[in-house]
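Written out below as structure tokens is the structure these notes cover.
Just one protein chain is left out here, and the rest sit where they should.
A, B and C label the chains in the order they appear, each numbered from 1.
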Amino acid sequence: MSETITALTGTGETDANVQHMSMQLALNRALDEILADNPKSVIFGEDCGRLGGVFRITDGLQSKHGEDRVFDTPLAESGILGMSVGLAMAGFHPIPEVQFDGFAYPAINQIVCQIARMNYRSRGTLPMPITLRVPSFGGIRAPEHHGESLEALFAHVPGLKVVSPATPHDAYHLLKYAATRPDPVIFMEPKSRYWQKGPVNLASADMDTAAHDAGTDSGGNLTGARVVREGRHLTLVAWGAMVARCLQVAELAAEDGIDVEVLDLRWLKPIDAEALATSVGKTRRAVVVHEAPLTSGLGAEVAQLITQSCFATLKAPVERVTGFDVPYPSGDLEDEYIPNIDRILFGIQRVLEYRRG
Amino acid sequence: MSETITALTGTGETDANVQHMSMQLALNRALDEILADNPKSVIFGEDCGRLGGVFRITDGLQSKHGEDRVFDTPLAESGILGMSVGLAMAGFHPIPEVQFDGFAYPAINQIVCQIARMNYRSRGTLPMPITLRVPSFGGIRAPEHHGESLEALFAHVPGLKVVSPATPHDAYHLLKYAATRPDPVIFMEPKSRYWQKGPVNLASADMDTAAHDAGTDSGGNLTGARVVREGRHLTLVAWGAMVARCLQVAELAAEDGIDVEVLDLRWLKPIDAEALATSVGKTRRAVVVHEAPLTSGLGAEVAQLITQSCFATLKAPVERVTGFDVPYPSGDLEDEYIPNIDRILFGIQRVLEYRRG
Amino acid sequence: MTTEPVLAAVDDDAAPLTHHQLRELYTLMAAVRHLDTAAVAWQRQGIIPGYAPELGQEAAQVGSGYAVDRSRDFVFPTYREMGVARAMGLDMVGYMSTHKATWHGGMYNPLESRFAPIQAVVAGSVLHAVGWAHGQTLSGAPEMGVAMTYFGDGASSQGDVHEAMNFAAVMKAPVVFFIQNNGWAISVPTERQVAGGSVAARAAGYGIPSLQVDGNDVVAVFEATRSAFAHCRAGNGPVVIEAMTYRRGPHSTADDPGRYRTLDEERLGAGEDPLERFRQRLLADGVADEAFFMEAQRLAEEEEEAVRAGIEVLGPRPGAEMFSLVFQEPTPTLQSQATAWREESEHV
Partner (left out) sequence: MTTEPVLAAVDDDAAPLTHHQLRELYTLMAAVRHLDTAAVAWQRQGIIPGYAPELGQEAAQVGSGYAVDRSRDFVFPTYREMGVARAMGLDMVGYMSTHKATWHGGMYNPLESRFAPIQAVVAGSVLHAVGWAHGQTLSGAPEMGVAMTYFGDGASSQGDVHEAMNFAAVMKAPVVFFIQNNGWAISVPTERQVAGGSVAARAAGYGIPSLQVDGNDVVAVFEATRSAFAHCRAGNGPVVIEAMTYRRGPHSTADDPGRYRTLDEERLGAGEDPLERFRQRLLADGVADEAFFMEAQRLAEEEEEAVRAGIEVLGPRPGAEMFSLVFQEPTPTLQSQATAWREESEHV
């Protein structure tokens, strides 16, 4: 399915490890390798066995690794997550899936009160190496509850770590990274980007970080944010599907002579505060972009972290361009809801035009 | 139980409407009147009928108003909230209780996906006049999950309104106000303040707002924040049980010549952005205090709103003094976790000593 | 332990269906079958982005929906109850608009149609039915309204269903739990979903009477529903009905059943087509003739054309509704967001 391309590394050499593939395939491949590497890893959820998941992320894994390793559960999210706790206590590394973001809500009690706290409650004797995959965010014109952004909720919960990849390459490496951690990680997959292709460097580590776009950056720095585009005038901070949109915006802004830096936050908890400080310390202006509603969204945290570290040099208050404080709307209105190019450009303009007093 | 005191109004007259009572009694009295005023209002939850609630907030209401109006449900929070939706659709005004903050999690699916969205989903034909009472926050040395602060989660949910009273007087009036609204309101009761007494003016409206502490402010401005103490040098923003603590801090700071303004936010959604702008516009410095963990807490939203409106005049970045990013600890450690006077004073000091560059 | 609870024999007005009613049932089923099949085609033609067909469940849906008294009862659907909606006389353009991605809950008026907004959370509205039903008890009217909540075999696994059955039984709420056991929850067959094999069998544990009925027999479904309603109306508490049927089509237009079941399995599981079966019965009983069936088909086609025309002209809702329909009492935050949206997106 994937096609090997002859990509050029920074040094101009051909790298056979670099393959061009969709995020869907990159995730599938990562899971395949996780199952092969760790006999204690198990994948389960609704329809992720025989069907291979409604997004086919687990396609083929059951037939390859067996029904003990990849299985369908009854239709109950609290059951899926509660069961994960017990499996983790028994020494397994559960990789449960909830089918869509909005269906994580029935499992919130198990996530917040159990998964996130068992290590603490047990004084470190019962770690919870659970990687919860959540197809997340909007943009696919789906029914109600299929386009939610829960990162602010997850990031607020002590005991959870939260990550979201924006590219196939990151999807592959971050998932493999998350699934080998001893702590619970919520893995938010930008579902609108599943089918977009990009280079993935399958080699495991120590690659040139700057060459990420050619797929040649892998294990180098998986724990922090990533500068996707360098710029001097303003930093756009985003994650998930909004990263690609911010890159488009940056290209458009460049036509007007505005040099935008784009930072892919990747880790939504813990947040890479240093990367924020470094980038905005340089550009002195920032706009945070996310799909979730504005109020009490993660954009507030990001903005406050930036303000805290860059207050003295900041040229304007950090702007937020986000979803509105309304329920995620039906397909016909979703383009009105999700930050679009125009709205992000307006946000940039507000920051650039800001004058004190 | 309550004792009528002869309080003095601003104009020096005795006001028989002012009574000294605990927040517990003020809430109980408000519920009693709500039941009497609106035959469609119903109170239910775990142990709130015969027992009168574990905090006795519904004490005596079942025997006075009957088992149809005040009743015990089976032990299931999703059931309680899901049932509220149906009752609202049938024209009732449900006033459910979850016994403790941490036990709202099993009901989050019904709260987020149903209560908060039914008005929207039904295009305004099925309003959800539900007032959910949640004994909230910590400070009573209780078992696990009995000291949680869920305001950031609730405030992020489109379709909910969220309020928390800090005094008996506000408890009485805000609850009566919430329970007559056509929209869902999460009513967060600061459980550590249930037994503290204070003046309550039972008269319904148009009283002098400035005289709140004498209990003579009532319906005047129930929809916004409240300046609890005026000051010139710095604004402390808080809600719930932290308001009283901030007042203590202000007294201590005053001894060092620091004149602190204390703003009780009251409404956590929608937030009174104007009150924040006015106060910090004047003091030019702010510290937000809350019990919830720092990351993605409501303090970030408050800080960002302040920065947005006061950027040009702000002397220092807004500080946050909050709970840590750890699970709410057991009683022995709770004083280490909840912002204490020292930590708030350190926060004030950081703001006052801030120097650019 | 407990003895099997039985349905109170209160359905004194349970007269056999008249020929007119039987024909009406057929006409409804034919209309539903045609509209359902057409909706799948609309999706292929790009008229609507998606649809969840109820092919094979016409008898279960029309039979139960036909028993509803719109003057006092209330129905809580999932996302697949097009047949119930049609049987209850909903505005079908308003109903179908949800599949056009116009508005999540649909554009019909739920209060007037006695049909709650379309529900995408599996088992999401089962508890609502219990609350609504308890509201009827509290209101104290004799011969009270009944809530009927629809859900699937997959949904039966959700904790909310358990809470709902227990609440309803403890409170003796007039609610009919109507399960369409169509054999599948997307790719998961009932035997890997419903331990014990039957949702109806769960009812006894709550002391709730239950009926397992041939969900492909529209008359049997109607009669079971009618007697359940009578039981509830008389104040005897809830009833569970499990209609055994089969999801003949894909889960939704995005689904590919070939990945998890063979055509042979499908043929075997599906059994006889409920529409064809009813047709044969009406013919055999002399209730209807070929001319009637042709007329029913003609009406169905006419209706489908009208609904399609309505759907095709349905434009997107004004973006301002995103803001104005969140609350009954708008907030300043939302008002200022609406203003900003208008300026930036509509350039007003």
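In this section, contacts are C-beta pairs under 8 Å (C-beta built on N, C-alpha and C of every residue); 3 or more make two chains touch, one makes a residue touch a chain.
Note that the structure is predicted; figures quoted are calculated from it, not measured.
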Shown chains that the omitted chain touches within the full complex: A, B, C
Contact partner of the left-out chain, one of B:18, B:31, B:76 or B:179: B:76
Contact with the hidden chain (one of C:25, C:38, C:165 or C:239): C:165
Hidden partner chain, touching residue among A:58, A:119, A:235 or A:304: A:119
Residue of C:207, C:269, C:310 or C:330 in touch with the missing chain, whole complex considered: C:207
In chain C, positions touching the absent partner: 1-2, 4, 157-163, 165-166, 168-170, 192-198, 200-208, 210, 212
Chain B, residues in touch with the chain not shown (by the definition above): 46-47, 49-52, 54, 72, 74-76, 78-79, 102-103, 106, 141-146, 294-295, 324-327, 329-333, 336-337, 340, 342-343, 346
Chain not shown, touching residues in chain A: 42, 68, 73-74, 76, 78-79, 81-92, 94, 109-110, 113-114, 118-127, 158-159, 161, 181-183, 269-271, 273-274
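Assume only the chains that are shown with their structure count from here on.
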Chain whose Cα centroid lies at the greatest distance from that of chain C: B
Averaged-CA centre spacing for the pair chain B and chain A, given as whole angstrom: 34
Geometric centre distance via CA averages, chain C-chain B, whole Å: 41
Centroid distance [mean C-alpha coordinates] between chain C and chain A, Å: 37
Multi-chain contact sites of chain A, meaning residues that touch two or more partners: 78, 102, 106, 144-145, 295, 324-327
Chain C residues counted as touching two or more neighbouring chains: 103-105, 121, 159-160, 321, 326, 331, 333-334
